[in-house]
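Removed from the display is one protein chain of the complex; every other protein chain stays in position.
Chain lettering (A and B) follows the sequence in which the chains are written, and residue indices restart at 1 in each chain.
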Amino acid sequence: MHFLTLDELTVEDIYKVLHQAETLQTHQPPPKPDLYAANLFFENSTRTKCSFEMAQRKLGMNVLSFDAGTASISKGESLYDTVKTLEAIGVDVVVIRHSEERYFDALKDKVSLSIINGGDGMGHHPSQCMLDLLTIYQEFGTFKGLTVTIAGDIRHSRVARSNTYALQRLGAEVNFSGPPAWRDPEMTDIPFVEMDQAVKESDVVMLLRVQHERHAFGENFTKQEYHQQFGLTVDRERKMKKNSIIMHPAPVNRGVEIADELVECERSRIFKQMKNGVVTRMAMLQYVQAKREETKHELIN
Amino acid sequence: MHFLTLDELTVEDIYKVLHQAETLQTHQPPPKPDLYAANLFFENSTRTKCSFEMAQRKLGMNVLSFDAGTASISKGESLYDTVKTLEAIGVDVVVIRHSEERYFDALKDKVSLSIINGGDGMGHHPSQCMLDLLTIYQEFGTFKGLTVTIAGDIRHSRVARSNTYALQRLGAEVNFSGPPAWRDPEMTDIPFVEMDQAVKESDVVMLLRVQHERHAFGENFTKQEYHQQFGLTVDRERKMKKNSIIMHPAPVNRGVEIADELVECERSRIFKQMKNGVVTRMAMLQYVQAKREETKHELIN
Partner (left out) sequence: MHFLTLDELTVEDIYKVLHQAETLQTHQPPPKPDLYAANLFFENSTRTKCSFEMAQRKLGMNVLSFDAGTASISKGESLYDTVKTLEAIGVDVVVIRHSEERYFDALKDKVSLSIINGGDGMGHHPSQCMLDLLTIYQEFGTFKGLTVTIAGDIRHSRVARSNTYALQRLGAEVNFSGPPAWRDPEMTDIPFVEMDQAVKESDVVMLLRVQHERHAFGENFTKQEYHQQFGLTVDRERKMKKNSIIMHPAPVNRGVEIADELVECERSRIFKQMKNGVVTRMAMLQYVQAKREETKHELIN
């Protein structure tokens, strides 16, 4: 009924959502004007929020405007009371981004609307994960035997964590790369490789955004130094494996994680990922809605 | 043509809107895609704003986004000029919440669009009042002979004032309860009762939100002290009259006006009120629209 992390989905469910997302690329589903969605982004993210809104609108849902900045939550109301209010008002599905890890644990068993996790602190970001999977799956037709290197600020990234576990479950091999200080002490079992080696061996080089908000450059290295040591430079791109691709969840720091001129190069799937985000989120919305209808049906019978 | 305070409505009109709201609970009206609404909330209120937007969308109206925080009004434009602009642009109905009491007096005779008052300073809050009336009416089938106690910050509450006059007109008896300092010097004719007595005698215990913005706790009492002296504690709830109900306009300060565990107890109609808010506002929107069409018709003939 909810879509909170990929851990709850079976491998079969993951493929089901991926295939549905692919179908949606060419088939327009019938509009659902009786369904109401609200997007509660307590942390800013134009990209994810716009993408969810587009997905909702392409499904013909009604999207209620909700401004987290001026919401009652700033008067001290709990997230629970806010969500219960939207439920009472008639909202069917809420997408929530919140700085608190696993904020949804306090909600999931107490609400009858569906929650889709739009990102929880440094925890999960399942829609980003699903769209990344779709992009890889469309490229290679499989996950088995692929080598994926995730490079950058592993420690503070919800993308790194979600993607690593999901890719491993689907049969891919995951490596990490980037500054040693940014390794995740809880994921020491994942091999660490230098960027120079990573580009030669990986089918997918997945770069993470350096969070200026969290790390001040200048402490350990300048932007230029980061780029030279840990980033995807023009030189390194030339050494990439045949048919390998570049990914990045965006927004990109051009010239830091990746050379400016590579953002839209032939290997780059960065804008493809964004495009895939819409159909992926449509499939996720349909998935929770189908689960919700099943539950209702069970309650009736 | 407008819906500004309940004082303008006859008792017959009030019942008309209540009955229409009830009808809307089961009957979906035909969509009105040619009607345009805008919600001008110069004071924050997610709950009321979302509820009005939901009502407008359920009526199939177009809802124009309007961000009061960045509006021209912050460049010094008057409310009148802002509303006239929306009228010129083609907006049919505006819902306005504004900190100035009776802000609408400067507008109501000079505009051809409809204004619904979403709350004016410490003045009125007619949609809250109407949804409260609906909730009571659904419970008891009448207002005659009911005892309603409104408890808390009477002095600064637009809900207290609007509800008191409306309930009296409809035949209910109203009492106030709460800290003596928060009594309203203009409404000394309403009996004051202690909370311990109120729970035993009232059919409806209507709690008001303690406005942290306006009253700093700690001056006269702590949150805990307020709860014990003036709030609905678990103990007091046990002494409530048979079939009596608890109401609160929300957002609730859990553990202050009302014990945390009572918010969703059997007697509580708090989330029911929110649910009722949508159909009530739909009925109010239909009411002003019908009045507006009458006026147009009169102008033609």
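Definition applied: a contact is a pair of C-beta atoms (placed from the backbone, for glycine too) under 8 Å apart; a residue touches a chain by one contact, two chains touch by 3 or more.
The shown structure was predicted, so the numbers you read here are calculated from the model rather than taken from an experiment.
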Residue of A:L4, A:V94 or A:V252 in touch with the missing chain, whole complex considered: A:V252
Full-complex contact with the absent chain, from A:K32, A:R102, A:R169 or A:K275: A:K275
Touching the absent chain when the full complex is considered, from B:M1, B:I14 or B:L86: B:L86
Candidates B:F3, B:F66 or B:Y287 - the one touching the absent chain: B:F66
Touching residues on subunit B - with respect to the absent chain: 36, 38, 62, 64-67, 70-78, 81-82, 84-91
Where the missing chain touches subunit A, by residue: 44-47, 50-51, 53-54, 57-58, 63, 65, 67, 69, 212-213, 250-254, 271-272, 274-275, 277-278
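What we mean here is this: only the chains that are shown with their structure count from here on.
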Cα superposition angle of subunit A on its copy subunit B, in degrees to the nearest 5: 120
Where subunit A and subunit B are represented by their mean Cα positions, the distance between them in whole Å: 40
